[in-house]
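Shown here: the complex without one of its protein chains, the others still in place.
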Amino acid sequence: MTFTFEVLVTLKAGLADPAGKAVEAALPTMGWTNVSAVHVGKHIKLTVEAGDEPAARAQVEEIAQRLLSNPVIEDYRILDLQEG
Amino acid sequence: MTFTFEVLVTLKAGLADPAGKAVEAALPTMGWTNVSAVHVGKHIKLTVEAGDEPAARAQVEEIAQRLLSNPVIEDYRILDLQEG
Amino acid sequence: MAVAGARVGVVTFPGSLDDRDALDAVTFMGGIGVPLWHASHDLQGVDAVVLPGGFSYGDYLRCGAIAGKAALMQEIRAFAERGGPVLGICNGFQILCESGMLPGALIRNRSLRFICKDVWLRVESSQTAVTAGMEPGEIIEVPIKHGEGRFVATAEQLVQIEGEGRVVFRYATADGLVDEDANPNGSVGNIAGVRNDRGNVVGLMPHPEHAVDPDVGPTGGQGMFASLLAAALEGAAR
Partner (left out) sequence: MTEAPVPLHRQLGLKDDEHERIVATLGREPMPAELAMYGAMWSEHCSYKSSKIHLKTLPTDGPAVLVGPGQDAGAVDVGDGVAVVFKMESHSHPSAVEPYQGAATGVGGIVRDIISMGARPVALLDPLMFGPLDDPRNRWLFGGVVAGIGGYGNCIGVPTVGGEIHFADVHSANPTVDVMCVGIARADKLATSTSLVAQAGSFMVLYGASTGRDGIGGVSVLASATLDDSSEESRPAVQIGDPFAGKLLIEASLELIERGLLEGLQDLGGAGITCAVSESAARAGMGAKLDLDAVPLRQAGMEPFEILTSESQERMLAIVNPAQLTAVQEVCAKWGLDAVVIAELVTGGALTVTHGGRVVAEVPARSLTDEAPEYDRPREAPAVHPSAVGDDPTFTAFSGDLADAFWSVLCSPNIASKRWVHQQYDSVVQGQTVAGAGSDAAVVRVPGTMKGLALSTDGKGRYGSLDPYLGAAHAVAEAARNVAVTGATPLAITNCLNFGNPERPAVMWQFAEAIRGMGDACLALGTPVTGGNVSFYNEAAGSAIWPTPVIGMLGLLADYRLRVPTGFPRAGLAVYQLGETFAELGGGEFAEVVLGVVAGKPPALILERESALIALLVAAAAEDVLASAHDCSDGGIAIALAEAAIEGGHGFAVTLAGADLPVHVAMFSESASRAVVSVNPEQEARLLELAGAHGVPLTRLGETGGQRAVIEEMLDATVGQLRESYEGALPALLGEPA
């Protein structure tokens, strides 16, 4: 069975986020003055072949931890699951 | 009232996704041979000040369309809502 | 400093760009450059290793993340644990951080743009294989060229890095002043390079290999290569 997950990788709170700041700075020039706290991170989608959902999820956890994110600067979150 | 949204920006289906391809190719060397369809996109979190949720969401739609994504190559999706 | 005969390996990963340039710099400084291949487990008996600049694996995902898992990296880790000198330049620095051989991480420049220019560095420590021949406080000119060179670290790491004198280079003005104006990318504490606890592993964002030949740039990298070659010879003699 295949299971599809989405992983969100975000910069740790407190770290400077110039990409977020740049978006935030661009918004008022386009007329949106009521937006704040903009943060830019990564979205990774991947499909895993596994016996069951818990096994698949455990593997995705490991991939997210070991490859998709760098614990010094980033947090990750597994989004949801589409069973295929 | 403030409303927080998350926007996912992904490459349109069918377009080359070099980052996704590179991650996919790296996985087997780390021992994961059962992963496929890896795609890398962007995740943007932002907070909007608005009278109600529909107004906030409509504005985020517009921001996603006009600033956060280039419709020529990217799709976007508004994730969910955290009311603040 | 007699350095003739020092054998310095330069690793080529897919997407390495300054690998040839690093080999040329080793040759220019009187050493013997040995090309090494990422997928092999063979260090070919070199006396020092350089992880060169470039965009290994396109820098997709995160700079250095994928290259850190290469086969040869296992050997380089063991080599470093034996005290062998390892120098990571730019992408090589990112790889060393990603694989945990050096503390901290490198994220996008404050300006969000790639920056290529000559900068001044202040040498902070001569307790390393790469700066043994240099004086703390020495000011050298070396180019940078990176999009993701902003050094950051966790609070605990920073305390350790600063407390244990593990900063090797800081961005400075030509007069040696370490201030915001001299900080090209927003690195914490103007940190341009760090070392491991033993000082045999050093990583920095600037490119010393592009600062040895006066016909094509500044010469602030000569001291680093001279020190590295000397450390390599010492290791070879041991």
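The chains carry the letters A, B and C, assigned in the order they are written, with residues numbered from 1 in each.
Heads up, the rule we're going with is that a residue touches a chain if its C-beta (ideal position, glycine included) is under 8 Å from a C-beta of that chain, and two chains touch if they have at least 3 such contacts.
What you are looking at is a predicted structure, and each value in this text was computed from that prediction instead of being measured.
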In the full complex, displayed partners of the excluded chain: B, C
Residue in contact with the excluded chain [from C:57, C:120 or C:151]: C:57
Options C:24, C:138, C:162 or C:234, residue touching the unrepresented chain: C:24
Of B:8, B:22, B:64 or B:79, the residue in touch with the unshown chain: B:22
Contact set of chain B toward the excluded chain (per top definition): 11-12, 14-18, 21-22, 25, 70, 72-73
For chain C, the residues touching the chain missing from this view: 14-15, 17-18, 20-21, 24-25, 53-55, 57-60, 113-117, 143, 145, 147, 207, 209-210, 213, 215-217
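In this text, only the chains that are shown with their structure count from here on.
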Chain centre separation in whole Å, for chain C relative to chain A (CA means): 30
Residues within chain B bordering two or more other chains: 23, 26, 30, 40
Residues of chain C whose C-beta touches two or more other chains: 61, 66, 69
Chain C-facing residues of chain A, complex: 11, 15-16, 18-19, 22, 42, 67-68, 70, 72-73
Touching residues on chain C, where the partner in the complex is chain A: 61-62, 65-66, 69, 97-98, 104-105, 107-112, 150, 152-154, 157, 186
Chain B partner contacts - residues on chain C that touch it in the complex: 57-58, 60-61, 66, 69-71
